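With one protein chain withheld, the remaining protein chains of the complex are depicted in position.
Chains here go by letter, A, B and C, matching the order in which they are written, and residues are numbered from 1 within each.
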Amino acid sequence: MRELAYYEAKLEALSELMAADESVHLIGGSFLGLSPHRGLFSAIEKNYPDRVIAPPISELGYSGLAIGAAMAGLRTVVDLGTGSFIYEAWPQVVNEAANAFYMSGGQTRAPVVFHVLHGIRGAGAAQHSHSPQAMLWNCPGLEIVLPSSPGDVKGLLKTAARSPNPTIFIDHAQLLETRGPVPEGDGAIPFGRAEVKRAGKDVTVIATSIEVQRSLAVAEQLAREGIQVEVVDPRTVVPLDFATLLESVEKTGRVVIVDQCHKSCGIAAEIAARIAEEGFDKLKAPIRRVTTPDVPIPFSPPLEEFVTPSEPRIIEAIRSVLR
Amino acid sequence: MRELAYYEAKLEALSELMAADESVHLIGGSFLGLSPHRGLFSAIEKNYPDRVIAPPISELGYSGLAIGAAMAGLRTVVDLGTGSFIYEAWPQVVNEAANAFYMSGGQTRAPVVFHVLHGIRGAGAAQHSHSPQAMLWNCPGLEIVLPSSPGDVKGLLKTAARSPNPTIFIDHAQLLETRGPVPEGDGAIPFGRAEVKRAGKDVTVIATSIEVQRSLAVAEQLAREGIQVEVVDPRTVVPLDFATLLESVEKTGRVVIVDQCHKSCGIAAEIAARIAEEGFDKLKAPIRRVTTPDVPIPFSPPLEEFVTPSEPRIIEAIRSVLR
Amino acid sequence: MIPKVPRENLLELCRRMLLIRHFEERLIHLHDEERFSGHYHVYIGQEATGVPALSCLERGDFLFTTHRNHGHLLARGADPRRLFAEILGRKDGYNKGKGGTFHLAASELGFFHTSGIVGGIIPLATGTAYAARAKKSGQITVCLFGDGALEEGAAPESFNLASLWKLPVLFLCENNGKYGAGRAVGAAQSPTMAVYPLTDLPATYKIPAKQIDGTDAGAVHVAVSEAVAKIRRGEGPQFIETQTVRWPGSETNWPVVPVATDAAMAWDVSSVPEAVREWYRSSDPVLIFIRELWEKKQATKEDIAELDRDVRKAVEQAANFALASPFPEPEEALKDVFA
Partner (left out) sequence: MIPKVPRENLLELCRRMLLIRHFEERLIHLHDEERFSGHYHVYIGQEATGVPALSCLERGDFLFTTHRNHGHLLARGADPRRLFAEILGRKDGYNKGKGGTFHLAASELGFFHTSGIVGGIIPLATGTAYAARAKKSGQITVCLFGDGALEEGAAPESFNLASLWKLPVLFLCENNGKYGAGRAVGAAQSPTMAVYPLTDLPATYKIPAKQIDGTDAGAVHVAVSEAVAKIRRGEGPQFIETQTVRWPGSETNWPVVPVATDAAMAWDVSSVPEAVREWYRSSDPVLIFIRELWEKKQATKEDIAELDRDVRKAVEQAANFALASPFPEPEEALKDVFA
């Protein structure tokens, strides 16, 4: 299979979506953040000048616009930039988009996609490093997508844009250069299918987004010591393929959950709680989480590194559950 | 000890705070929501006309104003009304207040209190029933207070207003009429001290806010069957007195966590995850959560009742962990 | 003044205004009888805004409204039975009982999503307008909200978007005197809004803006039909502020009916309690309209009495329908989270 960089796969998905369906509109244009390749997006802008819109710095307003447009039949994909900026649009995302279908008794669909680049990215400091996915998971009515590879970003973006529901598409600012296989063709990946990214029998690592890549690197390293780590990536947390997660945990009896949200009430908390509820009997060790501690993200590089769910921290957690 | 209603204890705290410290300012005035007693607040308004401010419907603006005023040395207590309205102020609460002390390297304190009435309240439907505490717990830098009784609301509100940190003060719309003992005098209760609201040896119920009252009623009922339920109330989740929670779980080996947040990434998820991490060896049964399922709150009374973490659901969960 | 439309249309306008009035007076009683609980808001006093305004629209146009929505749905022709049923949380409600009073949606009438968040719909309305323009569908959007919504930053952000992109949307701001019954046309500045007149705000964003008397059905009809024509011609967003005097029954947190409206009060308010008589005499838009219909010889007093009776009967039947409608099954709560 051909190899692409994450940013290439993402752009390919956007281009194909724009070409295939003229109801797709892009509001905002920093899908590649400040990556050196961000200029490539301009090809899409040039091809579809009426369907790629540069909005004012009014996240609340244009997110609402995108929701309304989706209610009226468009498929709007909104780029909000950095994870922290979705908070500006919180009332529209949480109070309006998430509730529209339910509150109307199933009358009104709002097939909008909100895109942000999340996470600790190098010198983002407290206001440019947020991971909003856990807060959003606490708000029913939103699908939440967390790709971790070029193939996934392409396939999941396709599905997001075609979903009848409001979808939050969150990828990590530092994944853009990651390379990996991407199938030719449409490549859509259904929501709610976790992927075992690496099989192993000793311990299950459930990871999301960039932490999947870190976990895979760790698994590779530990394999040399004879420790067989299974890495499972939910890919979407709403809907969540808990069965696949549980199956792995039942097999290994040991689990580490790795995620870049702050610890308290983060993605890892929810997965841990479900396992403690439904997989308790199969557990041979306490559930360990590797997350960002409950501190705002510091600017200074050694401090930032210290709070990042990094490979050494993942290794330490795996060893602790194997003890 | 004298008995007061929750609303009386809350008003008493506000009055005493206003009388004792002229740097306390109240922004907004629906601390009692739509309760029939809300008119009583007007006594405070009349006594301190310059320190009780009726703002425009601009939650973002006046929350920011309150944060800024706190940075400049006032102690502002902001009423945002219903839980869902704090989302309007999200950028100021999450991006500014929570980060101010950390981001400035410890230079700037923002001793503001944000108050909302949370939860399922009878016909609030999807937009007037939110419980924002779990989302906020995922944002480091905010203290989070969840009183469950008249004594606690008075004592914790005192501490909130005096705290040097931004504090979220969340009480339940349906607690206002609850009666209970309130000591004479200042009555301040330090943050980070869980309270064992009822002792028992068979099972631990960790509950917050109104669910403490429900859990106590359930404990009373089950006592008649000889089941001894211990009800532990963290009272503040940030800071969290996890030691007291763990102590109880270690004693009983069985735990049910009851909270009104939506299930995924809710308060109960975090407490469950911590117990699965640190109390695993003492657990004799899976950890059970009783929460609001992951659906927006419906309007119709039987539907609303169905999603509420109600007494029958608490009982069912307790029985299941005793099996 | 009454709108310049054929007599039968005038009578239909009258019927809809009376329908709103009787529907909501009945609703207040249903609340007093504890047939439903929770907070709710009524449209009484603003009927001469919503009814003529929405009569200027076409099928297929989009509408957004707020916590104060009942009148807008009825003005647009919604079924009062399903409206009552929804407010009572019943299965036959427009939203299957899931929305309730704050969130009445009727997609076949163009009401896709009704928000109880002040200012929440203003961005959404720019969105349906954006979609209509993109699809060249000719549909316009009408966004109905209160004066208080202008205090939310969502309003100016949306005015900016609508103006920059010349979106086909009418912002219709119903200024009902948030600060008590004293607010009439040209009344004093609000203690929570520095912009005065309110039309200055959209005007600053280059949106043509007019201020009119919302108790004058003819003035509303003229202003809205002109604005709608401009929007359909591609001239971009328009803004209208309609001013009404707050109904005395809406001054407190829970509505009360000071006196049951009877069409005959258009000529004789002596039966009205003195404390509220002035409002019914000079500010009640329904009674003003009826009086003018009669003065302009478009209807006899008997015509109107008959209309009034018919509407009451329909309202009574609708209430009974709703009361007989079952509650949804509890498990219904778990459905409709995702499409």
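Quick note on the criterion: contacts are C-beta pairs under 8 Å (C-beta built on N, C-alpha and C of every residue); 3 or more make two chains touch, one makes a residue touch a chain.
This structure is a prediction, so every number in the text was calculated from the model and none was measured.
Counting contacts over the entire complex, the absent chain touches A, B, C. Within the complete assembly, A:P302 is the residue of A:P49, A:G185 or A:P302 that touches the hidden chain.
Of the options C:Y94, C:F159, C:W247 or C:F289, the residue whose C-beta touches the omitted chain is C:F159. One of B:F31, B:F85, B:F101 or B:F114 touches the chain omitted from the figure, and that residue is B:F101.
Only one of A:A19, A:A54, A:A199 or A:A243 touches the chain withheld from this view, namely A:A54. Of the residues in subunit A, those that touch the hidden partner chain are 34, 54-61, 84-85, 88, 121-128, 293-296, 298-307.
Against the chain not shown here, subunit B presents residues 23, 25, 50-51, 53, 55-56, 58, 60-74, 76, 91-92, 95-96, 100-110, 140-141, 143, 164-165, 239.
The set of subunit C residues touching the chain not shown comprises 151-157, 159-160, 163-164, 191-196, 200-201, 203-207.
Definition applied: only the chains that are shown with their structure count from here on.
For the pairs A-C and B-C, the larger set of C-beta contacts lies at A-C. In terms of the distance between Cα centroids, subunit A is separated most widely from C.
Taking each chain's centre as the mean of its C-alpha atoms, subunit A lies 30 Å from subunit B. Subunit C has its Cα centroid 42 Å from the Cα centroid of subunit A.
Of all residues in subunit C, those touching 2 or more other chains are 93, 95, 97-99, 103, 115, 117, 153, 337, listed in ascending order. Shown for subunit A are the residues that touch two or more other chains, namely 91, 95, 102-103, 140-141.
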